[in-house]
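Scroll down for the structure; my scribbles are underneath it.
The complex appears here without one of its protein chains, the remainder shown in place.
Labels A, B and C are assigned to the chains in the order they are written; within every chain, residues are numbered from 1.
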């Protein structure tokens, strides 16, 4: 059956594809004639913001991406970092914001699927996942439904695939009411000499399709907008993709098995803009042309057009270039794992991207230009304004410190996320050493006697909103701190930059400043950015989300015996504050929850001090001094102490020097930690701190079942725990059937 | 699970493929956890009908010891090797956490290193662990002492009837359990409460071989 | 108006074109169990509902509302209602 795949290229059609006049002029020039309908789809897919990074590229180039351990930085499916002994860790973070808002379960599930594919496409076996989630206000009508669906979807995919989810973030803020964020992180381990990339090599080699069949899933929004495109399909097609974690699992095993045979020359997963993007990338990177015959593509539905096949975003698919002499061996593996596969084309020497379908050539485009000549914009931007510092006396103290602390512990943004992470398999693979609930998730390196990796995901959007530059720095610094707090050496990071409409100079200004801050922090703290993702246009009715540049960091633990945990303090341990007294209340959780305000400057990060203290804390943990450690972040010192008590089940009695009590207890000054030290080492530890020039204070002793801080706080660990644990289940409790639809 | 078996026994277990018609001669067959076939249709349902399960059934009949954990337990019930069924958790969500298990029967090859009514720590991680059996079956398995593990007071994570976490067949060579003892067998896991189960099974296997 | 008890059945199915991994897996399993001639299997859900309503029409309206709000995920699923 022939299907109509020819449509007049009208200005409306061009606009529906998100292509502006200038871009279209360039397309005419590069195509050498008017593009066919399929070609227009291909150009739009390659040149949209998601694939081409046209608004962000200029700024991303400024990020530090190199370091002694970096094997592959940005540009590949995921970043690759050396962890010694010939092993590498491969990781990346990616957003699935929009799909998750439309269909939370499947949107989040396929987000997890996509990021796992990025990791194993490179030859790594996934060992850990995280998810950074931002939802609207808790009382917004959609929020509970979205939380339930997203969490179920992340678990549904990750659990079934068999990767432990070891960390993440959950925030609520009204600015996400119409635009939630779902950022998924995955990391895998591979041998350094067995990494695969997308660059094809060799002419006349088979291009092989592997995985699930192609359906109409997610075929570009443009088709949705113009129903007259195709009268043969009456039903409005869902743009939502459905995930199939079992197929993904088989795909993982098949890919790794295939790679071990030496059959793979190049491999690329089909993510956004599926076949188009993956094929162009393989060809363009390798200076080769690609010819595809769509009649050979395994299709799930009848009479799909070339346009639809080229733009389909069906999940769990891969494209690869194989050594012809290994084709048979490859087939055996595909059959064993029950996967569809087909030779769908070949590499050529003409640098053209040629598509055949039903005996017709439906596209013939210059492949390098598709891949590399995407427009790059220097969008106008304005430097964000800043706020002047505000002394603590400008903020009202609470009527009752006990009450205030309980309120913070039980607030939407500080309460325990147990309700979330207990829906994730955190232990599968048997290597998890630290579960969610501490500062970073820790997974040991299988097959290695002592080594482990730590993972943390961080950003404080309310800081970035107040000051994108400081907020960008803070995101990196907090991630660094969380890694340090477990006793890991921060190695590198991935970023997921979620912002509003870049065509607005203020939003672009946020982006530029945040990237500058991230870059400076990454340089100073020795955490190069090795992969990442940009998600722009997160706006509803003209209102943007809080700028949210999520940072996912990876740290290396040489000896898992020398780790610290949030809850491992013992009776009689001495508590030390690393850092100085809290002073900064603007943009704090205290201000938000108790004063019901959001104003003023973000806390600033002194990167040099951050590094000095980080080095010191890491050394203390590695030399076995620290029986427990926790960084001080949201909610300040009092919350950090409370969290340690809740985690260990043991109280503490603290006496601290105080200028302004509310600032000392709840101020969110940066670069601070609490360390618990066995009392027999406490004096020596103090002497060392003195010697290293790091500011510190001996603030208390662990013991009993209450947290006491001067005359201000006196609460039982049980009451704090109850407050901390109650909010999430209560919020989700009544009437949330996660997914009658699941 | 493979890592756990290797660690405790010092030997690499043999691995069978789902389409195998025969199993190698062995002393202990373990059906591990996971999401066989994505747990589509019902957890363990499709795997329970795989060719290899015929061989497992024959081995069970001939008295070979069989342990099914989590998805393995689901397969054993779906295959009819153990009574009852594992339904969706009462809370409907996947649950991954540590629970406490009461050893309800220590007179088995798997639990003889535990004390009667001892309560141990053990993680669970499942979506369909809500054990159900009709009244008559329940009475039988309770009466026969087939219930081997129960969730200790207040820790039933899934709504299982009579807090049942693990059961055996009447011949006492097939054990199915939802919790994951293999994830608590070395200090790095934060505890070793699960280890004795494997040590007991190993001991039994060795004494039979001797 | 007096209320009566109605028994209804709501059937929820994936829309055409939406991938059905479960259906696909069942096809595979049936095939390997030796059932030939199976062309396709699609899996859906049924809800058997007993409810009070003043009339059949009122029950149908309520059920449709329940589908929109909870029982069906209308982004990927269609539903049909039968009040018996």
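Simple rule for what comes next: contacts are C-beta pairs under 8 Å (C-beta built on N, C-alpha and C of every residue); 3 or more make two chains touch, one makes a residue touch a chain.
Being a predicted model, the structure only gives us computed values, none of them experimental.
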Among B:13, B:159 or B:190, the residue in touch with the chain that has been omitted: B:159
Residue in contact with the excluded chain [from B:42, B:112 or B:203]: B:42
Touching the absent chain when the full complex is considered, from B:36, B:71, B:111 or B:130: B:130
Residues belonging to chain B that touch the chain removed from view: 41-42, 45-46, 49, 77-78, 83-85, 87-92, 130, 132-134, 159
In chain C, positions touching the absent partner: 3, 5, 11, 13, 23, 26, 29-30, 33, 35-53, 62, 65-66, 69-71
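Keep in mind that, in the parts below, only the chains that are shown with their structure count from here on.
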Higher-contact pair (C-beta pairs counted), B-C versus A-C: A-C
Between chain A and chain C, centroid-to-centroid distance (C-alpha), Å: 36
Where chain C touches two or more other chains at once, by residue number: 21, 25, 28
Multi-partner residues of chain A (at least 2 other chains): 244, 246-247, 737
